[in-house]
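The complex is shown incomplete by one protein chain, all other protein chains being positioned as in the whole.
For clarity, chains are labelled A, B and C in written order, and residue numbers in each chain start from 1.
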Amino acid sequence: MIRLHDVAKEYTRTRVALSHVTCQIKRGEFVFLIGPSGSGKTTILRLLYMEEKPTHGDVWVNGVHSASAKRKEISQLRRKLGIVFQDFRLLEDRTAEQNVAFALEVTGASAATIPQRVTRVLTQVGLASKATQMPRQLSGGEQQRVAIARALVNDPYFLLADEPTGNLDERATRGVFQLLRDINASGTSVIMATHDLEMVRRADDARTIELNHGRVVFDSDETPPPETRYTPLLGQPAIGGPSEGNWPAPPRGKR
Amino acid sequence: MIRLHDVAKEYTRTRVALSHVTCQIKRGEFVFLIGPSGSGKTTILRLLYMEEKPTHGDVWVNGVHSASAKRKEISQLRRKLGIVFQDFRLLEDRTAEQNVAFALEVTGASAATIPQRVTRVLTQVGLASKATQMPRQLSGGEQQRVAIARALVNDPYFLLADEPTGNLDERATRGVFQLLRDINASGTSVIMATHDLEMVRRADDARTIELNHGRVVFDSDETPPPETRYTPLLGQPAIGGPSEGNWPAPPRGKR
Amino acid sequence: MLAVREAFNASRRAPLLSALGVITIAFSLFAFGLFALVAVNIRQALRGVEERVEVRAFVSEGTPAEAIVAAMGDIRSFPEVARVDYVDQEGALARARRDLGEFNDVFEEAMLPASLDIHLRAGLGNPGNVRDVAERVKSYQFVDDVRYGEEWVEKLYQLRTLAAGTGLGLGLAFAAVSIIIIGATIRVSVLARAREISIMRLVGATDGFVRAPFLIDGFIKGIVGGLLALLMTWAAYRAIDTRFLDLVFFDPRFVAIGILCGALIGVLGSATSVWSHLRRI
Partner (left out) sequence: MLAVREAFNASRRAPLLSALGVITIAFSLFAFGLFALVAVNIRQALRGVEERVEVRAFVSEGTPAEAIVAAMGDIRSFPEVARVDYVDQEGALARARRDLGEFNDVFEEAMLPASLDIHLRAGLGNPGNVRDVAERVKSYQFVDDVRYGEEWVEKLYQLRTLAAGTGLGLGLAFAAVSIIIIGATIRVSVLARAREISIMRLVGATDGFVRAPFLIDGFIKGIVGGLLALLMTWAAYRAIDTRFLDLVFFDPRFVAIGILCGALIGVLGSATSVWSHLRRI
């Protein structure tokens, strides 16, 4: 169970990344997090794995409460999460398979089973043949798939994936998406931030939460959407639509 | 003028990233480089800005020949290129604007004009309001746009962009694409590696080169395509097409 | 087990930083060891001199032997006194010749008086005690005169105090500088691995899991550094000792403590650096 209650995150006084975010994600849900660049998707995920604490409001993840969580509890929590970081965050001085194995080692998994679990998950993402390469010897998409494999390997309760297909071609994207659907079908909640609206449109049974300027502007589970006057991104044609100024306005900070 | 003649790149004996690549890109062209993850797109670009030398064959970029280029010449060459790296490669200890300014400082641009040129290009990518933030205080998409700004700021002869829209939403993607078209219209060659086939389909006047397992399998400028028996990626429906195994096979190395 | 493997892996991955750490510890302890060696030897030399602090009571000619023996018994029972020797006239002449080689010839004509040479206990040879003993000995009737080199004893005592103080001061300064350097070295190696550490934390490693390899690493480096320092100090000692000075080396307990200090420095340096780093992420 994930619960955010009136959450705000200000990195500095004038940089408001999130405000008034309230939502609830149940075990087993599949949630897309969408929104333009800088709208706060990564920030929400960072609150969930507690790299950041909210400046206002409360976050509960699997029973751990942001305001009172101890370092030890946070470590325990993270072992039950699978996280795909937007910038991969692979350990630079370990091979692909050592990176994946590390996520198992920290949980104290029995050393005997580790190699086989690692090999299985690397095969799932199509990287079995590159298991012994270092991150900097892998292409962008291959690094991304190592990051995905690491997130999947410990059969997490929640999978937090930040733009996990940004460096993948369409076929690989389909593969990853299928993997996430499969793991979701086996009971894991998946929360995936993405810019790939095609994918979102295609998975019409999944829940979609849209952010803009740090606020939730659309949530497919709620009717009517929180800010009714906003035309959600999903309603627009994918590409080649009317050009209403190319760039999103900068987020309004409190001045 | 860019010319590759029978180029091969083997990172190790069994890791063949490119083989038998021959092509020519004229001043002012707009070229898409497509292909599945690990097919060698980044490797081609690295050969062009001479971070790597080919293990076989020759590369000429703007008169500089890979086999005989001195370090000084390579530096001179890079000042005439604009490069957007797949992993951004921003200087971590400088603000967004200092990162962009650095690309001008190395060319010896007069210190007086630098701030105004930096501000203009940051505005073009929609980041004027985040000019003084450090890379790690920026979202993924914002970092990517700083990288784009840095590549554009010195009005390069050639723009090499490796997946410049992987972390951008659709609207921002359109904006970046328009910027690249504009700079191309003013005479700069643009070579852009991308997975966004929608964008490629839309820009039907641009040249497209498709790689697979390190070989050129399709070049829209050549008829018939080099390997006639291959069904090019572009011919397939974008998503939801017939699933012929989710993952590309690993590249065949010389054994 | 895992932590030990990790520690070795970390060293293998950053051989330069590891070497720097070991060299720094070794170098610091070596500098420290050299100064300690000098200090130990100065102390040894001073102890030799101090042992020679003696009160010499010149005995009148013709004093009966029984009186002298009785007095010696008395004096021996003074708490400050270690030893009392009787030096007769021939002994005094022989000693004078030995001590003052150049003036050999002079003494043939001279008759030196017999004396009681009173040695004080080591550590009790301070000026007050010496004066005290001298006064008491002077009260014997057969004692003509008492000599004890008043100023010289004062000076010696002052010298010893100052040498000890300066040695301690220099030693502490060196230790402080060593710890600063070692701390900074480890800090740098933690910073160099800051990204790795933060990633480890993000995938669920506890502080302990992250810290253990650093501590083991620090311990190993400390031991190796300490051994290297011992080797270098010993080499320096051998180089000087055999040639032209009679030096003493540290006793084994001191050596063991030195190496343990190295290990401690390694572990503490690692612990504090990693600790303060972990607090901040």
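By definition in this document, a contact is a pair of C-beta atoms (placed from the backbone, for glycine too) under 8 Å apart; a residue touches a chain by one contact, two chains touch by 3 or more.
If you're wondering where the values come from, they're calculated on a predicted model, not measured in any experiment.
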**Prompt:** Where does the absent chain make contact, in terms of the chains shown?
**Reply:** B, C
**Item:** Of C:V143, C:A236, C:V255 or C:A271, the one touching the omitted chain in the full complex
**Value:** C:A236
**Prompt:** Of C:A67, C:L191 or C:I281, which one is in contact with the hidden chain?
**Reply:** C:L191
**Fill in**
Touch assignment to the omitted chain, from C:A3, C:L17 or C:M72, lands on C:L17
**Asked** Since one chain has been left out of the picture, which residues of subunit C touch it in the full complex?
**Response** 16-17, 19-20, 23-24, 27, 31, 96, 100, 102-103, 106-107, 109-110, 112, 147, 149, 158-159, 162-163, 166, 169-170, 177, 180-181, 184-185, 187-188, 191-192, 236, 239-240, 243-244
**Request:** Considering the whole complex rather than only what is displayed, give the residues of subunit B touching the chain that is not shown.
**Result:** 49, 51, 71-72, 75-79, 81, 83, 85, 89-93, 102-103, 105-107, 150
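Definition applied: only the chains that are shown with their structure count from here on.
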**Prompt:** Which chains make contact with subunit A and with subunit C at once?
**Reply:** none
**Request:** Report back the single chain whose CA centre is most distant from the CA centre of subunit C.
**Result:** B
**Request:** Considering only C-beta pairs in contact, identify the chain pair with the most of them.
**Result:** A-B
**Asked** What is the identifier of the chain with the smallest separation between its Cα mean and the overall Cα mean?
**Response** A
**Prompt:** Could you state the distance in Å from the CA-based centre of subunit A to that of subunit C?
**Reply:** 63
**subunit B and subunit C, separation of their C-alpha mean positions in angstrom** = 68
**Fill in**
Here the gap between subunit A and subunit B, centre to centre from mean Cα coordinates and rounded to Å, is 27
